[in-house]
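For reference, the structure I am asking about is given below.
Excluded from the complex is one protein chain; the other protein chains are retained at their positions.
When the chains are written out, they are named A, B and C in that same order, and each has its own residue count from 1.
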Amino acid sequence: MFDAHKQDAGKASFETFERIESEVRSYARSFPAVFTSAKGSRIFDQSGRSYVDFLSGCSTLNYGHNHPKMKQALVDYLMQDGVAHTMDMYSVAKAQFLEAFDKHILRPRGMDYRLQFPGPTGANAVEAAIKLARKVTGRTNVIAFTNGFHGCTLGALSLTGNGHHRGGAGVELTGVTRMPYDKYFGDGVDTAEQIEKMLEDASGGVDAPAAIILETIQGEGGLNAASAKWLQKIEKIARDNGALLIVDDIQAGCGRSGSFFSFEEMGIKPDIVTMAKSLSGMGLPMALVLLKPELDEWKPGEHNGTFRGNCHAFITARVAIEEFWANDDFEDELKLKAKKIRTRLESFVKTFPDHINRVKGRGVMLGIEVANPEMTSEIVKASFERGLIIETAGPDDEVVKLLTPLNIADEDLEAGLNILGDALQAVYTDASLQAAE
Amino acid sequence: MFDAHKQDAGKASFETFERIESEVRSYARSFPAVFTSAKGSRIFDQSGRSYVDFLSGCSTLNYGHNHPKMKQALVDYLMQDGVAHTMDMYSVAKAQFLEAFDKHILRPRGMDYRLQFPGPTGANAVEAAIKLARKVTGRTNVIAFTNGFHGCTLGALSLTGNGHHRGGAGVELTGVTRMPYDKYFGDGVDTAEQIEKMLEDASGGVDAPAAIILETIQGEGGLNAASAKWLQKIEKIARDNGALLIVDDIQAGCGRSGSFFSFEEMGIKPDIVTMAKSLSGMGLPMALVLLKPELDEWKPGEHNGTFRGNCHAFITARVAIEEFWANDDFEDELKLKAKKIRTRLESFVKTFPDHINRVKGRGVMLGIEVANPEMTSEIVKASFERGLIIETAGPDDEVVKLLTPLNIADEDLEAGLNILGDALQAVYTDASLQAAE
Amino acid sequence: MFDAHKQDAGKASFETFERIESEVRSYARSFPAVFTSAKGSRIFDQSGRSYVDFLSGCSTLNYGHNHPKMKQALVDYLMQDGVAHTMDMYSVAKAQFLEAFDKHILRPRGMDYRLQFPGPTGANAVEAAIKLARKVTGRTNVIAFTNGFHGCTLGALSLTGNGHHRGGAGVELTGVTRMPYDKYFGDGVDTAEQIEKMLEDASGGVDAPAAIILETIQGEGGLNAASAKWLQKIEKIARDNGALLIVDDIQAGCGRSGSFFSFEEMGIKPDIVTMAKSLSGMGLPMALVLLKPELDEWKPGEHNGTFRGNCHAFITARVAIEEFWANDDFEDELKLKAKKIRTRLESFVKTFPDHINRVKGRGVMLGIEVANPEMTSEIVKASFERGLIIETAGPDDEVVKLLTPLNIADEDLEAGLNILGDALQAVYTDASLQAAE
Partner (left out) sequence: MFDAHKQDAGKASFETFERIESEVRSYARSFPAVFTSAKGSRIFDQSGRSYVDFLSGCSTLNYGHNHPKMKQALVDYLMQDGVAHTMDMYSVAKAQFLEAFDKHILRPRGMDYRLQFPGPTGANAVEAAIKLARKVTGRTNVIAFTNGFHGCTLGALSLTGNGHHRGGAGVELTGVTRMPYDKYFGDGVDTAEQIEKMLEDASGGVDAPAAIILETIQGEGGLNAASAKWLQKIEKIARDNGALLIVDDIQAGCGRSGSFFSFEEMGIKPDIVTMAKSLSGMGLPMALVLLKPELDEWKPGEHNGTFRGNCHAFITARVAIEEFWANDDFEDELKLKAKKIRTRLESFVKTFPDHINRVKGRGVMLGIEVANPEMTSEIVKASFERGLIIETAGPDDEVVKLLTPLNIADEDLEAGLNILGDALQAVYTDASLQAAE
């Protein structure tokens, strides 16, 4: 029987993974440890060492690891033989989630969406969203953006800008037109205006789009945060051209931006929203497509999947909503948290003006862009050695990205930021010394 | 807090689902009840009524609902704050699963595969498999079969024969050549020979394939079971033409065919195997791609996904392997179970010779093909009313498919078969009476 | 000024072509001579040597080279400054062609088609045909056949079975399903029945077709002649499935099959017919799409092209129709010609039973299939050395194909067949001797 606290340190060796698991594994290479347990902002390896977690499963653990109330609800459910797997049959667990989502998320925000449970991954939610958009509009073309990331299944991959991932397709990725994101060509160029011109030109060569899909803050793409003005213009372009607006809120949603949805404060009303990652609250696979009721042209079972009724996730997701989103307290707390992190990151920019360009991001989705992208792996390594798990983002991995649990305790936040500061100091002093030699 | 046994019968109403959930829901329409808990072969609705489960989550619950040992292991893991979500970082839970799979599944069968954890759905495993095949061979075309079903994300959907699902794509599904499955044109036509001719003809118009992907028993396609001879010929065709052989064992694997892999007794050695559904043992999302070591050309992170490190599933999956596959007992039991079911189904054919054509399938994946497909929804309905959950398959839903838990207790099996017999009696007597009028 | 008869034999050297022209040239490699003039069934090289022409520009010169009446009409037109190039404006030359085609071709056959002039190549006619079929039906998929050849532009190429040509595409060829042609799997297998089954199976995985396109006799594919019964069944399948039937009559049309259209005697009524090659009568570029009036949904200019109003070709095409198709004499003559050629080819089969399998083809589109495809290039070479131009066909170039001018004089036909007989004798005696050594 598993006993996290009594693991023989030598039991699980790297050799097991290297021998049996595919070379495709990647985070394991940055964080060479075998992890056992985790609680809140801390994760433990089998030697008992603890790490502050500024990765949070790429924004999947916004409420930290093993939140006690979610954990307890799941244990209770298990002990009562709550049904775990239901395809898309009705279950009490799903009903309770639906009602909680409706009551605490949609209604207070004046939103009217139907909920579709696709397969329990973000990529699957994106696949369902573009399928629906194409089906409803009878068009094929979907406009996606530079540096956008939407997943690795074929439909999602066709929307993804990243060449490393696209290269894995082995087949032509069709049906998508890539356009420049906000400020992609610098502050002086209004890319929305350019998109508008190409779409309205009868010989612009861009087929009438079924949808425009975007992240309001590009997570994998390097923490590019679109302005409200640009988003509103894109929404207008979509409406004017008969296209649906899809917001992929998989990474930036569930509070990461400072509000539940990343688009709430941006003045736009997407037709479809995709969600996943932190939805279940404790890292269990779950995904969701929100669609305006009038778009619900799905035939029964037209987009299906075995695990779309993951009741364990419904249980913890409901607890997450009730615990964090039943009133405004958590959102208020997020603003303070965001400010604290940003202030500290700006101090890093000041300390290393030659090495760190600027703070990027929005809400509690922040990071620093460094001058020399080759240094970020050094920073990640130096941080890990000091007990911090943190990752990079951007086309050249030029951004060190902080995705702390949103409810991280002040002392853990402080500890993590201190480690990051130390790591920067070590890397850049070292670099400066080498350069000086 | 959730209390499965104390649900107020009126609490979760159909109205909740009809108001908030998308029209895409489908099983819920066949089985109009709100389920709460489940144990072994039985599932309970909120009114306390119990149903024998011959659906088993479409072969996701091969060991029944909430198997006590799996459940206990998961509760223990939770109570110790075992890490739930790890992306693809190393965890003790994963190490233990890897070693168990290697020790009890691969090594006793003399198999040498690397394990890749894609996103935790079958579709994602299929997506990864064809990506890899295209990448490794530098070719695009994948040969798939009539009545094949491989999932609903775009890459998997392109392989899927079902027109209802394909119609949802809204975009051209490319890169796939559809070929006739074994006995598709009747017993007298060797479709493998036809495929061979088309591939070897310089003007056959079928581009050199990256892979041939097949299910050895087509689950959704209507329980078509390929012969060993045909499978061996297809394997040879793949080898002769430089293509990889991919077996999609998502529905037929994990014991459903009578052995762990559905292809074990067929005399073939696939290059890639996709698994999901019953892998985790109790319905938790988990998927796996097995690939021959020499094919492991993935670059780190080239195919990734947030939930590919679902540790809860690793825990229960390990228990499933240790409990059922550490020795031959379970396989022996499966043979008896299969025989018992087949015998009873054949008795139905004899009883209703005008209405039921024949028994279809292999192993514990069996069903009856009826003469008039329009009757199967009646049979499903009549079964449900009598306390049995069972579904249909085949292009015209002409097959009533039995996917009982593999470890179903004899009394539940008997009860379920009796209900099915009663339902057939009711439907066909009724039909005969109407016809006689 | 050009003087065909006074060419300095040394003037045009192979070196010119080898230095300046692309490696893509191909017939030039089989027939190493520089040609100057041609008349009837004879073509002359710059050394004054004459060759019997059994190639006829791949059925482009059905009435022989420089037919005196066509030539004279064109010279007259030129001398009067008849407009040569008109885009798609109205010209007297086009009006006269239209009326002649209507009067002598369509009306006597009880056919009702609109004429579209695409760009003046067969490929362009095929491109227009499938565009129209897709546009009219709103579907994408087109069914084409093994060993079909329809051209080298991207749309036409996607329909073409030949791997050598497809390999040049450099891009995935989509939107086409390849099916087995009549007798592709031998006499015992009804491939039309197989196609029907796949189309009618809801999980057959073949998307509803916009069109079925076929040649009634596959020229490049090796002189495979479909039976009337098969063609009628394919027509019925098209109708039953809401697809258009397109006959590509580019090579087999204009009398080659024994009647003007190759499908006349087959009992089918295609919705669209593509024509080119011998349409202009003396080798000038011209192509035509015939479409049923109710399909004429083209918007003005929707499919255009610079050279679709090639008036020189209209002039000679009109003469060809008036000269050969104003009454039945020519068709009667074709039957005799066909019989004569077939008889002689059958004598070859008898003479070389170990080397020549059988006579293939229909009408005046005949050839011999040899046992060892590697010998056909020897036969072509030995023929050329003896003064005969003849080519091969079939996926492995296993067929020696005779495309004589349809109006070839008896003495030229005799001469050509004698040369072919001598060449066979030389090649197979030689081969037998070598084998005997």
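We take it that contacts are C-beta pairs under 8 Å (C-beta built on N, C-alpha and C of every residue); 3 or more make two chains touch, one makes a residue touch a chain.
This is a predicted model, so every value here is computed, not measured.
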| item | value |
| --- | --- |
| Which of C:T121, C:T146, C:T191 or C:N407 contacts the chain that the document leaves out | C:T121 |
| Contact partner of the left-out chain, one of C:V83, C:V189, C:A202 or C:A426 | C:V83 |
| Chain not shown: contacting residue from C:G253, C:G283, C:G361 or C:G394 | C:G283 |
| Absent-chain contact - pick from C:N310, C:S383 or C:N407 | C:N310 |
| Touching residues (missing chain, whole complex) on chain B | 171-172 |
| Contact footprint on chain C, counting only the chain that is left out | 1-5, 7, 11-14, 16-17, 20-29, 31-39, 43-44, 46, 55, 57-58, 60-61, 65-66, 71, 73-96, 98-99, 101-102, 114-117, 119-124, 127, 130-131, 133-135, 138, 140, 151-156, 158, 164-165, 167-172, 174-175, 210, 250, 276-277, 282-285, 289, 291, 296-307, 310, 312, 315 |
| Sites on chain A contacted by the missing partner chain, in the whole complex | 140, 144-149, 160-164, 166, 172-175, 177-178, 180, 184-185, 189, 193-194, 197-198, 201-207, 220-222, 394-396 |
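By definition in this document, only the chains that are shown with their structure count from here on.
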| item | value |
| --- | --- |
| Most widely separated chain from chain B, with each centre as the mean of CA atoms | C |
| Identifier of the chain whose CA centre is least distant from the whole-structure CA centre | B |
| Chain B-chain C separation of Cα centroids, rounded to whole Å | 50 |
| Where chain A and chain B are represented by their mean Cα positions, the distance between them in whole Å | 30 |
| Euclidean distance of C-alpha centroids - chain A vs chain C, Å | 59 |
| Contacts with two or more other chains, residues of chain B listed in rising order | 140, 164, 172, 174-175 |
